[in-house]
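Note that one protein chain of the assembly has been removed; the remaining protein chains are unaltered in position.
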Amino acid sequence: MMEMLSMGEYGPYVWSCFGLTAFVVGLIEWRARQRHKIMEREIEIRLRAMEGRK
Amino acid sequence: MNHKLEAADLTLFRGERCLFAGIGFALAHGAVLALKGANGSGKTSLLRALAGLIDLEEGTIKWDGRPVLEDPQQFRSQFVWYGHRTGFKQDLTPLENLKFDAMLRPQRDASPRDVLCSVGLEKQMELPMRQLSAGQQRRAALARMLIADVPLWLMDEPFTNLDVAGREFVEATLGTHLTRGGMAIIATHQALSLSVPVDELVIQ
Amino acid sequence: MPGMITAFVATTQRELLLSLRRPGDMLNPLVFFLMVSTLFPLAIGPDNETLKEIGPGVTWVAALLAMLLSLNSLFMSDYEDGSLEQLLLSGQPLPVIGLGKTLAHWLVTGLPLVIVAPIVAVTYRLPNEVIVVMMMTLLLGTISLSLLGAIGAALTVGIHRGTALLSLLVLPLSMPLLIFGARTVALAAGNEVYSAGIFFLAAYAVGALTLAPFATAAALRISNE
Partner (left out) sequence: MWNTIWTFFHKLASPPHFYRISAILLPWIAIPGYLLVAWGTYNGLFVAPEDYQQKDAFRIIYVHVPSAYLSMMAYMIMAISAGIGLIWRMKLAHAVAAAAAPIGAAFTFLALATGSIWGRPMWGTWWEWGDPRLTSELILLFLYFGYMALRSSISDTAKADKASAVLAMVGAINVPIIHFSVVWWTSLHQGKTLLAEGGPAIDAGMLYPLLANIFGFSLIFGSMLLRRVRTEVLFRERRKRWVKELALGGQPA
């Protein structure tokens, strides 16, 4: 198992690349979802405020 | 040639706000249209949209029965614009500015000097624009209108920075243009006193 | 109706006249170019071999930055005094007017750089044959830079504090010019075949000449909304 993870002596390089990719892809995915939620909420809040004024 | 300007269903949004929706008008030769409305109501925007400076959300503008979007450049050679700012370079003299302008659109058979004299700038025509007063600069901008051989004048608040004499001068100039069969659209919040009846379009 | 050529010539003439009235606008980029070229020997040291090595690159970078510095004002005053509106609403095609302004910009900024560059090159100990090549690359390169920069200037004309943004937009686009310009001079300095670079720069200038005015015109209409 350890041998597999060590990737010859290149373990740190290989794993940091894959780790970084997972992190960045996760980050964009999370940001996209979060932005959408915020947008939905903002629109709803604004519409409610407008209705309140009426 | 008798020209005709028609507009229908004009709708414009500015960012968040709807400035106007579904408005229209028709303008024949020798007629003048005043765009009225409170400050920020969108009369300047309407004028800019008519000139093609901003895109309309909806609506068609026809010049002599042809949509202007089919050949915007041809339509642009049919009018002259009088904006908030003079559109003249401050480092050049009124004469130099006017001579450059002559390259941009059809011109009447009048020398730039004579036209500048007729707007009362005989002494200032060889001075850089920056040495002229605000009122004199407006007069120089009027010279551009007078020398252009185009049927349509688009004027945005032509009376700002003008005293009573200047105001009367603009109105007299407009009168000349209209009697020659020209047409004008003027965005202003003041009443126009012209010899011809003024159509009004009020924008809420 | 005056013709297209008349409008083009008139625009160029007016711009040149304006530059004559404000000679500072013309001199600033030139002085900037000379000063940046002075910085490198001061920073790196007066070793002749090193200077000869970096000379082509330094001159090109300095020319690129000087052009960029002057671009910001290309449409700014027209935008502020309303003459851009008048140009947009004239019956003349906007690409032609934009091209006239760009030509004037090049005559006032690019051409002086080409003429002054040999002075810098001599202080960097570049031989005469190399200086000729350098002038050729700069001649072709600055034409493209003026055209490319005009697009950026048109895009950022109404934007508050647009100078930094303008550099951000134009610099990456101008990198091929820098690469070919500087490397061609370096090849000439190393007595190698350099014609490929000249051909590339010429082809780029022709391409920019045909396409850039349309992009500039489109950008001007958008910026003035």
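A, B and C are the chain letters, set down in written order, and residue numbers restart from 1 in every chain.
Criterion: contacts are C-beta pairs under 8 Å (C-beta built on N, C-alpha and C of every residue); 3 or more make two chains touch, one makes a residue touch a chain.
Quick caveat, the model's predicted, so the values are computed rather than measured.
Note on the undisplayed chain: of the listed residues C:Leu27, C:Leu168 or C:Val206, the one touching it is C:Leu168.
By the touch rule set out above, chain C reaches the unshown chain at residues 151, 155-156, 159, 162, 165, 168-169, 171-173, 175-176, 179-180, 183, 187, 196, 200, 204, 211, 215, 218-219, 222-223, 225. By the touch rule set out above, chain A reaches the unshown chain at residues 4, 7-8, 10-11, 13-14, 16-18, 20-21, 24-25, 27-29, 32-33, 35-36, 39-40, 43-44, 46-48, 51.
In this text, only the chains that are shown with their structure count from here on.
Put simply, the chain nearest the middle, going by average C-alpha positions, is C.
Separating the CA-averaged centres of chain A and chain C is a span of 42 Å.
Shared interface positions of chain A, i.e. residues touching 2 or more other chains, are not present.
In chain C, no residue reaches two or more other chains under the touch definition. In the complex of the two chains, the chain C residues touching chain B come out as 1-2, 6-7, 10-11, 13-14, 17-18, 21-22, 77, 80-83, 85-93, 224-225. Chain B contributes residues 51-55, 73-74, 76-81, 83-92, 96, 100-107, 128 to its touches with chain C in the complex.
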